[in-house]
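The following block contains the structure, expressed as structure tokens.
Note that one protein chain of the assembly has been removed; the remaining protein chains are unaltered in position.
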Amino acid sequence: MNSDTQKGFRVEDLKAYFGKVEALHGISMAIPFQQVTAIIGPSGCGKSTFVRCLNRMHEVTPETKVTGVCLWQGWDLYGPAVDPVEVRRRIGMVFQKANPFPMMSIYDNVVAGLKLMGVRNKQKLAQTAEQSLLRAALWDEVKDKLGQPGTSLSGGQQQRLCIARALAVEPEVLLLDEPTSALDPIAARKVEELIYDLKQSYTIVIVTHNMQQAARVSDRTAFFLLGELIEYDKTALIFTNPREKRTEDYITGRFG
Amino acid sequence: MNRYIALKKRAINRLAQGLCLLALLASIVPLVTILLDALARGGSALSLAFLTELPRPVGESGGGMANAIVGSGILVALASVVGLPLGIFGGIYLAEFGAHRFGHFIRFLADVLSGIPSIVNGIFAYTLLVLPFRHFSATAGGFALGLMMIPTVARTTEELILRVPTTLREGALALGIPYWKMVLRVVVRSVRGGILTGILLAIARIMGETAPLLFTSFGNPFWSFNVFEPISALPLQIFNYALSPFDEWHAQAWAGALVLITIVLGLNLVSRLIMRFSK
Partner (left out) sequence: MQWHFDDELKRLKEMILRMGAMVEEQIANSVKALVERDVDLARQTIANDHRVNAMDVEIDETCIRLLALYQPAARDLRFITTAMKITTDLERMSDLSEDISERAIELAGEPPLKPYIDLPRMAGHAQRMVKEALDAFVNQDAQLARRVCGDDQMIDDLTDQIFRELLSYMMADPATVTRAIRLSFIAKYLERIGDHATNVAEMVVYLVEGKLIRHTQA
């Protein structure tokens, strides 16, 4: 598992603050390359905060701070000369509530990231749009209505549109913050299948409060509680024989 | 017993509904009266000639307010040069960075600016742009009107931007674009319909302003396309004609008022349509 320590994320003693409040108490873990890692835990345990540290979105909120080491493929994300914009391009994110840009068509939504980066070549844009929509398993459903507004799609389709939009800027990582909690079970399953296919080409970290989803979809699972990493192991082990009692209590629903 | 209470409640309901309706009608009455009055008194003077001809000198009959209509348009354009950039970017600044003490101070100043009597704006413009050049000009008038546009546009822009959900901002930032691009090309773009509406409403307001133009653009009986010369404007012309002793000019003043009301109503309608279609 740790044969190549340069690959994937390496996080050491990561602490995140909201003002003076320490929300993450020194997290250390290695997230493997091109696998699905799930982060589970009760509300307020810091899982979303942690993931937002991985693409420097945490600092967008005013009066926040991050300390510790966070490396992606050996690259220090918080290095002094590092532009957070570049970090966010290489490490993409999809949010809980699908957020297609409201005044743009489906096509414009997918290429929005590229256009905003200055890409003007119509051919490249169209190619990337089709590729991204194919990768997001949405092409067949929207290829005849690319001009319609992004908000005209169903919830599950909108979420896949957001995934396509994130994929269009060609990131190496996809961070998914509770991507299916606002979707009905069938749409959620479609997204889960998509995640399983995407891990061939992307490193994926998924935050979910749905343990069964973590069990179905991920290769490794991390259990967070009150800002701490309690247990982190292969998913099969976590769900059949966890080492920590707190993990077991959470998984069996005996929490609280 | 219960039936009595239900009936009483329904009666009170009806009474309240009726009172509200009366209040509504009462507030519409002045508008309708003005329109009908203007039509009655100015309808006779309203003609194609009125809309396309220059005013005739004293004594001659006929003529129109074409230069005033165009002049109002030019003044609005000049006002926009001042009002739009300062208003829109001011609004963006307040929305993005206005949470601190300095921001509150700026917002307060904008509110004060919107409360200044329009004639004071005119005097300010006079001092700044007329006295030094010893010249009335369209620029001075446009400047005065622009000052009045700023707070309206800024507050509208600010409120619209503040209402943009965080999810939209974060979604854009997460794609890997700089903050300023996110604000200008995603956030502002998403509310451009509302901003346009705010601009149109601001224009509707300043179109009818007379006081600031009295000693800035002053008025001009001829065509004028030179912004450093005095220029005519609809409210000014209406003002002058209304104060004159000639009946024909009175009628023309009413006709001018009618044109002005139509333009303002038109702007309001268009802005509503924009809001409807941008949904």
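Which chain is which? They are A and B, in the order written, and residues in each are numbered from 1.
Rule of thumb we're sticking to: contacts are C-beta pairs under 8 Å (C-beta built on N, C-alpha and C of every residue); 3 or more make two chains touch, one makes a residue touch a chain.
Everything numeric in this text was worked out from a predicted model, so none of it was measured.
Asks: Taking the entire complex into account, which one of A:43, A:123 or A:212 touches the absent chain?
Replies: Of all options in A:43, A:123 or A:212, contact with the hidden chain holds for A:212.
Asks: Among A:50, A:72, A:202 or A:239, which one is in touch with the chain left out?
Replies: A:239
Asks: What does the interface between chain A and the hidden chain look like in terms of residue numbers?
Replies: 189-190, 193, 196, 212, 215-216, 235-236, 239-240
Assume only the chains that are shown with their structure count from here on.
Asks: Given the complex with chain B, which residues does chain A contribute to the contact?
Replies: Against chain B, the touching part of chain A is residues 55, 57, 60, 85-90, 92-93, 95, 97, 99, 101-103, 112-113, 116-117, 162, 165-166, 169, 171.
Asks: Quick one: in the complex, what on chain B touches chain A?
Replies: Chain B residues touching chain A: 165, 167-168, 170-178, 181, 185-186, 189-190, 192-193, 278.
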